[in-house]
Structures are given as C-alpha cells and as structure tokens.
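Left out: one protein chain. Kept in place: all the others.
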C-alpha cells in the first residue's frame, strides 16, 4: 500500500486526477480552474494534462456553471463544478435546489445528475466578506442533495472520488483553512474498500462526553479533547463527515454512553445543522441525556470583518466552556 | 372600532393599501402585480389607484426584482416585492442573503434596506411543481433577515403593515391555501397599539401538551386540538408568527406546564424550523420535558405531485399521532 | 415528414443590426420572415436583413401533413382545456394560437436533435412522435412530468422560467465535446422559452455560454406577446430577435403563425448548429390566443380587439385557405382530418381518465438513485402510520 504525505488541498487534487483518469465522462468546470488551477490550486495541473475539454474555464456566472452542468449530466457527463468561495454559490441556488436536487425525483428515476459541487467553505483565513461562509444548512435542508465535508487529507482524497462516482448530486464542502494541513494518504487503496462516503466516524474515543464536528471544526474538537484531558475529562470526538444524510447511529451509541453532547460548527447556530443533530439526539437518546445537547457555533450575525473572526468562530475555549456547561447542568 | 369580515388574501390587500396611503415612499413591485393584481389578486386594484410608479410590473426576473429593490431602498424607497410563488424565490437568493440581509451590518448601520419580500408559500392547493414549497428555513438561517408568517385575516392585515414600517428586511410568508379563509378584521385600529410583529401568541390555551405551528398549519393545529378534546386531551396551541427571530418565551412557559410539545410545519423536517425550536426548548426546559419535542413536518423528499400532497403534508391525524407518542414516551 | 430548402449554409454568420423600431404588435415584413400570408397566399422566398434567403419546397403530401399536425395539435389542446374545466386536470397551459410556431419548429428537428421545452410545447412533443399523453401526468397532478429525456430526445417540461435554456446549452456543449457536430448527421439542440423568459439571468447566461463555446443550439423564443399579464414592453424595448446581436450570434424574427416560415427558419438555424456554426436566436412572433393557463383571466389585462386582430392571423386558417386555393386538399380531406382529431382527442380523454393515482408510499421513491437510510425510515414510518387506519392500501 503506497502512502504519501499530502496536504488536504493536494489530496483533493490527486483525487480529482484519479477521477479524471478513471472515467472519460468526468469533467471539471468552474472559474479559473484551468491555467490558474483555481484560486486555491486544487485543480492545479489538471487542464494541462487532460485538456480544455475536460477541465473547463467557464464564464463568470455560477448559475451558468450549474445549469450547464445539468445539461452535460443529461448528456451523460459527470461534471465536477468548482464554486470559487462559499459566498458565491448563491447565484446558482435556483439551479441547485430547483433543478439539480429534483431532477431524479421528478423524472421518476429516469434521469440522474451525478454532479459534484465543490465548495471551499468556512472562515479563519482572514479574508474579506463572502469568503468565509458556511452555507451547508441551506443544502442539507434540501431533499435530493447529498452533502459531505472532509476534515483530513485521507478523507479528502477518498471522499472526492466517492462523490464523483456516486450517482447522487453531492455538495462537497472543503475546509479551506485546512487546505495546508498535512497527513498520510493511501494513494492506491481501492475505492470500493474505502470507508463509506455517508458514514460518520469516531476519531477519538472517550467516555465522559461526546463532541461532534465536521470539516474545519474536527481539528478544533480534537484539540479541545486534548485540552480537556488536563481537566481529567475524556471526550469522544466524532467526525460527522456526511451532513445529508446524517449518520447518527454512532452518535447515539456514543451519547448513550456519555450522556452529554456538544456539537460544533462554524455556521450560525439558528436553524443550523446543530439544531437538527440536537433534536435527533434528544428524540433517540432522551433517557440517556444528563444535559441537553449544546451547540457551539458561529453567532447569528453575518460573517464579520476578518479581525473579528476569532471572536466569531467556535474555538477550543468555547467548546470547553460548553462541555463545562453540560457537566454543570 | 370598525370591523369587517375579510378573507386572509383581501386582508393583505387592504393592509397594502394602507401602507401605500401612509407613506409615499412605499412601492410594490413584482410580476403581474399591476393590471392583473397578482396571480392571487393580493394587489388587486392597487395600481389603478396608486399608479404605475407605485405598483410596478417588473420584468420576469426575481434577482432583478430584489436587486433593484435594494437600489430603491438606498434611494429612500420602501419596496414591497412580491415573489409569485415560493419556488420562484431562488433566482433572487443571492440578492437576498448576500445583499439584503447584510446591507445594514456591513454599512455599520448607515444603510437600512426596509424591503418586504412577500412570498405566498406552502401546499395544499393541488398545484404543479415549485408552487407549494415552504422555504422559510433558508431565510431563518440567514442572519440579518426577519421572517414572519401570518395565519389569519387580522394578523395578515396588521402584520403586513408592521412589516412595511419596520426598518428590517422582512420575509413575509403568506399561507396561500388560507387566502380564502375569512375572519373579522379591525380595519382602523392604530398600528402602534397592535400586537407586536415579532411575538408568538397562544391561540388556544391548554394544559396537557403544547402544539406549535405557524402559517397554514395553525388551522391544522387548532383542528387537532379540537379533535383531541374527544380523547380528553387539552392541547395548548401557539401560533409562532415570527420565525426569525423566534419568540419562544411563551413556548417555554407553556412547555414547562405541559411537559410535552409537538411542532408542526409543512417544510421538510431535516434542518427545518422544527429542529431549531426543539433544540431550544430542550435547552430551556430540559427538566420539564416528559418526552422529547416531536416534529410533524413534510417528509424529506422534494414536494410531490399534487395527488400525493395530502400524504406529504402534516394533517390532523399525523399531529394527533405525534401527540399520542409524546404521551406514550 | 417535409423537408425544406433552407439555404442554411449560405447564411452569413453576422447578426442583424438593430432596427431601431420600438417593439410593436405588427413588425414590418422587412424584419419578419413570412412565407404564407394570413390570407393563405404563398410567398416564394424571403430575404432576411442579413441576406439569408428562406424558402420551403414541400410536396402536396407534406403540406397536407403540416395541416394535419396543426389541427391535431389544436384539437388535443382543446381537449385538455376541457378536461381541466371538468376537474380532470389540475391546470393546463394551452398552446392555442401557437400551433404553427410549435409544428413548424418541431417538424424542423431531425431525429438526432434534442429539444428542451418549457411547459407549453405540447405541439413540439406531438411532432416528435411522442405519445401526447406524456405530459398529462404533470397537469393532472399524478406525477411531476417525468420521462427519460434521452429516450425521446425531448427533455422534461421545465416550469422555473428560463432554467432549461442553460440545460440545453450544457447539453449542446456535450454534443460538441462528443464531436457530434460538423456534418449533415450532426446533432443540434433547440431550447424553447418565452418572451417573458428573455428577462431571466439564466437565459442571458445561456446566450453567453453558447456563444463562448460555440454550442450547437437554437434558442427558439415563442414571443406570444405576454408573460401572464405583462406585455412584451415589460421585458424589452427593442424586438427580441435583436438580443442575439449583443451576444455575437444571429437573430431572426419569423412569423410564428406561419408554419412554413417557422419551419424554414428553424431548419436553417438547426442545420447551422449541426454544422458547427454555433447558436442562433429565433423569435417566433405569435400570440397566445387563450389564457396563460386555465387559472388565468386575460380579460383583466388585454382588450378584445387585440385578440380579434390576431384571430385574423390564425395559423391554421391560412394553411387551409392555401390548400383550398391551390387545390391541394378538398373538403373530404378537411373532414377526414377533423374526424381523426376528434377520435384522437377522445382516446386521449379516455386515457387521461384512466390514469391511476400514485400510491402514497411512492412519495419516497427516487429521492436518491440508490436510496438513503433517512428516506427509508420515513417510508417505514408512513407505512406503519397508514396501517393504523382501517382498510388502508398503499
């Protein structure tokens, strides 16, 4: 088994390369994905190696990107669309929620639109407005879409390939502030033996409370768990990985043991993923809960100026503060 | 105090008329709002009486409707935008979430965009695709917007006027299948003495369990409460009225008494308003709950063909089934 | 079916300059391609502003075939309207008045071509040889109008205004990527949309995409003068065909009530596309004689005299007049066509009435190609819930 040390960003690049190699119908499309390799270089080198018909620089219009991808999918292609930043997906919202999400259902299963929409998301990079958002709830609330997020290079490499071969439309959220974090990746492991795309995973076993996170917040949750050791608390951390459908069976199992749960995400809390998770845990583990499931999230304000983002975003201290509260209930 | 019996639709029409009379800066804009009076006739007669500069038939493009409304607001106008049906708001999504919602925040309070976006929403009218959706969660999750829904003619009349005079951008959800339901309306009551816009209201006091609903489902919840009387159950029904911000103080008060709560909405359950409400009730009433807050919602499928909508939508029986479950917990 | 001499390849690639005229109800023949007058007189050929010559060369049989199409399409549409009035359909979007635009363009398609309709292209569907019952599931409310676009070379109806023009463009990009343009057997794509739709961002993005990628596509705009209640002037201040010039491809306006001209113009544009010459915008100038849909009341926004004026330009009457004058058809033929139309309408009605209601649990089918545990759980819940009622079948 060949392993390499790759950054998360490079791991996605390598995964995309394998997807392009594997199926001639796979095409990449988006703004600046060609010569530039995307503003984050995630598609670096791919146009050079696969040509302009496989890696397509599109006009600057997100609705057009997704709308034409739908047509390409009907024609038999498997488009991977890059949205340059989280905050620029909204012009494509109609095509995503009214067309992509519904095509299979309304066609009574006769049409599949195996489109992957890659969205670098989340904050923490000191950017200007619209470059640090976490819009996953908007998509998770939309039936017909599947939504995932990776948190480490190995998952990034595997999950992007799984998303591409999946017949579902998949919104693929990439934790942009973790693009440069490194990890070991098994680059030639067969995809069909890989950990499933739509499954959460316990990334740190623990006994005292359960921490749930995804994407960029998994690292934060793990750091919090390490810090909690000092207080003598043994926290279990679960990387949700799949946001729609949620895979909460391992979570229920965990919460039934720990009785306490904190869910963490960068997106505003109000009507966010955390609410859904908390509601379901309460429905399924009612008698096991020692305290309500608490949420540590971005505040219910627009994403603030860069110099306020550390205050806005959940961090280790805020996670631990919530853990404390679950114990003090 | 003059009272009239009006349908809910007519009550909004009358409220709009008062808003136009009250402030020359108020303008109505949208598709077919002029001569036709809108496809639901909510703006009937207004262009005739206020002219084409106050009631503006726009080109057929929702992003344009909201985008130009932003400009008009900066110019000092108070636009009321009609989106013809729920499913057609998505082309305007970028303008709503990235522009309307953020304008006040990013301008550090120097710009207000007092835009009202009226959206006839929900199902039950036997319509084709895209005409029966409940997209309120997409907006409630968006900081900077306020979101309300009316359930009866009096509220419709009052709330639309309150929304127009409010300096907030307000997404105003109208329960289209209740447009024809009649009720008594105090047509000349002073607005500043009216029940507040952002407040929920107990519409039926009860002791045994709490039912929460808004918009079209308030009637359903009330019917369920009536039916439950036969089983000897006394249900409290709260009309949420404001969806963002939520006004849950009366809900907590109620749940602390009843210990049981069911929240009802037509929108798909996954990451919907019900999840947020359930999570908050659990956080705030943890030790009072006899059972988890249960949700009765649309299923997590795209909105189905008309002949399936009765199966899709929450109804009296499904509400009572959930109430039964809260008692069986 | 009929084949026209379209002179398509001789056509220049330059778009037409603006006429400068305000959009009016009665364009000059100068900027309207017409081959059959409202009185049923044939115009041999027409030269469009850009120098392209349009004509058709049909056999008598083909002329009669077009007449038959027009009558059948109108009759089936009338039946649907009647079914809706009787409560058998939830809604119906009638094509009354637009038969020639639809039959002309529909017959201009070659078998390998792909069409992306709106919600009103029942006539195009018919010309593609598709069972006319296909869209009735949607309008009756028993399904969402689902069929396999690739099987019929006819995409599902699209209700969100303009969205399908981008789908069509993407599909056409795929045709080009597949190397399926460049010869007579090349594939072309046609995207239908309305005058109202021309204002949507998506439609304009489709223009941009197709120009940049030189996609083999014809944008076929049925300018029926209204978007529900809004007249054309709410969407544009110049004739719509001129929009194309701003994006760098040709635009042509054709008399959409003239099945011959519509055929000629569409065929030429499709052939240009299949030969790799990129997009064309065709504006079919026509009129929605009926209501927007069965829920609409057009008397609120348009006057009777306007409708009457258009009545005089009826797309079927002029073909009948032509066939009669030229003795291509006689009363027996017309009676036979009427009888066929009646019978087909009757069959359609019977089949619509027989359409089964969907089963409750089908609600949960096809949300995802390979299912989802959450949907399965909800299906199970629903099954148990339904079981709790006496005698429920699902």
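Read from first to last, the chains carry the letters A, B and C; within each, the first residue is number 1.
Basically, a residue touches a chain if its C-beta (ideal position, glycine included) is under 8 Å from a C-beta of that chain, and two chains touch if they have at least 3 such contacts.
Note that the coordinates shown come from a computational prediction; the quantities given were computed from them, not determined experimentally.
**Student:** Quick one: which shown chains sit in contact with the chain that's not drawn?
**Tutor:** Checking the complete complex, the chain left out touches A, B, C.
**Student:** Of B:13, B:43, B:84 or B:99, which sits in contact with the chain we cannot see?
**Tutor:** B:99
**Student:** Write down which of B:67, B:175, B:216 or B:274 is the residue touching the left-out chain.
**Tutor:** Once the missing chain is taken into account, the touching residue is B:67.
**Student:** Which positions on subunit B touch the chain that was left off?
**Tutor:** On the subunit B side, contact with the omitted chain comes from 27, 53, 58-59, 61, 63-64, 66-77, 91, 94-95, 98-99, 102, 104-112, 143-144, 146, 167-168, 198, 245-247.
**Student:** When the complex is taken as a whole, what residues of subunit C touch the one chain not shown?
**Tutor:** Residues 14-15, 17-18, 20, 198-202, 204-205, 208, 211-212, 214, 233-238, 242-248 of subunit C touch the chain absent from view.
**Student:** Could you please point out the subunit A residues that touch the chain left off the display?
**Tutor:** Residue positions of subunit A that touch the missing chain: 31-32, 34-37, 39, 57-61, 63-64, 87-88, 90-91, 126-130, 270, 299-302, 304-308, 311-312, 317-318, 321.
Here is the rule we use: only the chains that are shown with their structure count from here on.
**Student:** Report the chain whose mean Cα position is at the greatest distance from that of subunit C.
**Tutor:** Between subunit C and every other chain, the largest centroid distance is to A.
**Student:** What is the distance, in whole Å, between the centres of subunit A and subunit B, each centre taken as the mean of its C-alpha atoms?
**Tutor:** 31
**Student:** Return the distance between the CA-based centres of subunit B and subunit C, expressed in whole Å.
**Tutor:** Chain centres of subunit B and subunit C, defined by C-alpha means, are spaced 37 Å apart.
**Student:** Distance from the CA centroid of subunit A to that of subunit C, rounded to the nearest Å?
**Tutor:** Subunit A and subunit C have C-alpha centres separated by 41 Å.
**Student:** Enumerate the residues of subunit A that touch no fewer than two other chains.
**Tutor:** Residue numbers touching two or more other chains: 63, 91, 94, 98, 102, 105-106, 143-144.
**Student:** Among the residues of subunit C, which ones contact at least 2 other chains?
**Tutor:** Each of 143-145, 160, 201-202, 367, 374-375 in subunit C touches at least two other chains.
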